[in-house]
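Got a structure for you, written out below as C-alpha cells; questions coming shortly.
Shown here: the complex without one of its protein chains, the others still in place.
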Amino acid sequence: MRADSALARRGAYGHWITERIRWSDTDQFGHVNNLAISAYFETGRTEMLRSVFARDAPRRVLLLLAHIAIDYLGELHWPGDVDVGTGIIDCGRSSVRLGQAVFSGARCISTAESVLVHIDEHTRRSRELPDWLREHLSAYRTAGTSPAG
Amino acid sequence: MRADSALARRGAYGHWITERIRWSDTDQFGHVNNLAISAYFETGRTEMLRSVFARDAPRRVLLLLAHIAIDYLGELHWPGDVDVGTGIIDCGRSSVRLGQAVFSGARCISTAESVLVHIDEHTRRSRELPDWLREHLSAYRTAGTSPAG
Amino acid sequence: MRADSALARRGAYGHWITERIRWSDTDQFGHVNNLAISAYFETGRTEMLRSVFARDAPRRVLLLLAHIAIDYLGELHWPGDVDVGTGIIDCGRSSVRLGQAVFSGARCISTAESVLVHIDEHTRRSRELPDWLREHLSAYRTAGTSPAG
Partner (left out) sequence: MRADSALARRGAYGHWITERIRWSDTDQFGHVNNLAISAYFETGRTEMLRSVFARDAPRRVLLLLAHIAIDYLGELHWPGDVDVGTGIIDCGRSSVRLGQAVFSGARCISTAESVLVHIDEHTRRSRELPDWLREHLSAYRTAGTSPAG
C-alpha cells in the first residue's frame, strides 16, 4: 500500500539475521500472525543496535521505539525460516530512522520503517545522539532509500 | 511524532475492551514490550470486527491487516489493565481504515492507524466490501478524525 | 492424565484473576495455543505473589520458576475470558509449591503445579524462605490438596 518499494529489495540492507518461524507464531487464520512478523523486525533491530553498541559504547545507551509503520505484503506459513534485513535511513538530532524487510527466500513478506528515540536512562527524556553513535550507525545506511522519507 | 492527536482522545471511540497486562508482556528494559501493545491493538480490532460480523454475516468474511502505523507515546509497566478504543476512520472500495488508542487510566500510551483489506477466502485476492459490511462498520466511526487521513 | 482432581475445583483457590483471550493466543489448529494457557498461569502466579510482597517486603524478593507440570483438559477458543485460580500447596525450606487452574465458565481447561525457588538476587543461589513470607503465603493455601503432593 504505502510500501516504500526501495525497502522491499534485499540490496538495501547491510545487516541480516535469520529467524525460525515458531508454531506459536501462527494464528487461527492458519498463517503467521502479524505480531510474529513484528517480533522478527524487533529482533533484527535490537541485534543491529547491539552490534553497534558493543563496538564502542562508553556508557549504557537507551533507544526506545517511538514509531513504527509496517506494510504486510503477503502471507507467511509455518514451518520455515525468514531473513530480516535492517538498515539506517537517516539520523535526526536525537532519533534514528530505520528501514527493514522480512524475506521468505526471494519473496518480500513485509517492510517496516521505524523511529527510535535516544533517551536518558534516568530522566526518560530525549537527548542528542552522541557523535560516536551517529558515526557507527552510518555503517548500516540503507541503499537506495531517500533520507527525506 | 506523527501521532494524530485526534486518535489520542477517549471521545474518539465507540468500541472498547479492557486488557490485563501479562507478566510476559514485559521485556528486559523493565517496561511493557512494544509487541504487547501491538497485541492489545489486535485484540481490540478483532473483537470490534467480530461484533460487526456476528450481527449479519451471510458468509465468512476475511479482513487481513495490510498496514499499521503505531505511535508509542509513553512507557507502560506491569501490573495493571489497559483500555483499548477502536473506531473506523473510513472505508475504501475493498479496505477499511481503523483508528485505535491504548489508555492506562487517563494517559494515552499509544495510538495506531491500520488498514485492513477484504480478501476472498479462496483466491486470497482483494474484493469489494459488501454494502451490509460497510453499513455496519459505519456504526463504529471515530469522532473527530479526518477521513482524508 | 496425572491431573490432581483437587486442582480442578474452583473451591480450591483463594486468589483469582480474569484474563482476556487474545487473538494472537490462537494457533493454526484454530484453538488457543498451550503457551497462551501457560501465560495465563504465569499472570495468576505473579499477581498473587505481588499481592503478598506488597504487604510486607523489607527487601526485593526473587522467586524463580524451577518446575511446572501442566495438564491440558480441554480445548479453548477465542474470544472470551478465563478465570485463573492460584493457591499455595506447601512451602519447603527455600521453595514454594503452587496449584493453579484455568476455567472457562464452569469448565476447567487446565491445571498446573509449579515450584518456585527463592534465590538471592546477587549470588543467584537458593536461600531459605524468610518467616514473614512463609506466613503471608499461607493465607493463599489451596483447599483440599495434599501437601505431600
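The letters A, B and C name the chains in turn, as written, and every chain counts its residues from 1.
The working rule: a contact is a pair of C-beta atoms (placed from the backbone, for glycine too) under 8 Å apart; a residue touches a chain by one contact, two chains touch by 3 or more.
What you see is a predicted model, and the numbers here were worked out from it, not measured in a lab.
In the full complex, chain C makes contact with the omitted chain through residues 1-2, 29, 34-35, 38-39, 42, 62, 64-72, 75, 115, 124. Contacts to the hidden chain, counted on chain A, fall at residues 17-20, 22-24, 39, 42-43, 46-47, 50, 78-79. Touching the omitted chain from chain B are residues 23-24, 26-28, 30-31, 33, 35, 78.
The criterion applied here is as follows: only the chains that are shown with their structure count from here on.
Geometrically, the chain at the heart of the complex, using CA-atom means, is B.
For the pair chain A and chain C, the distance between C-alpha centroids works out to 36 Å. Averaged C-alpha coordinates put the centre of chain B at 31 Å from the centre of chain C. For chain B, residues touching at least two other chains, in rising order: 39, 42.
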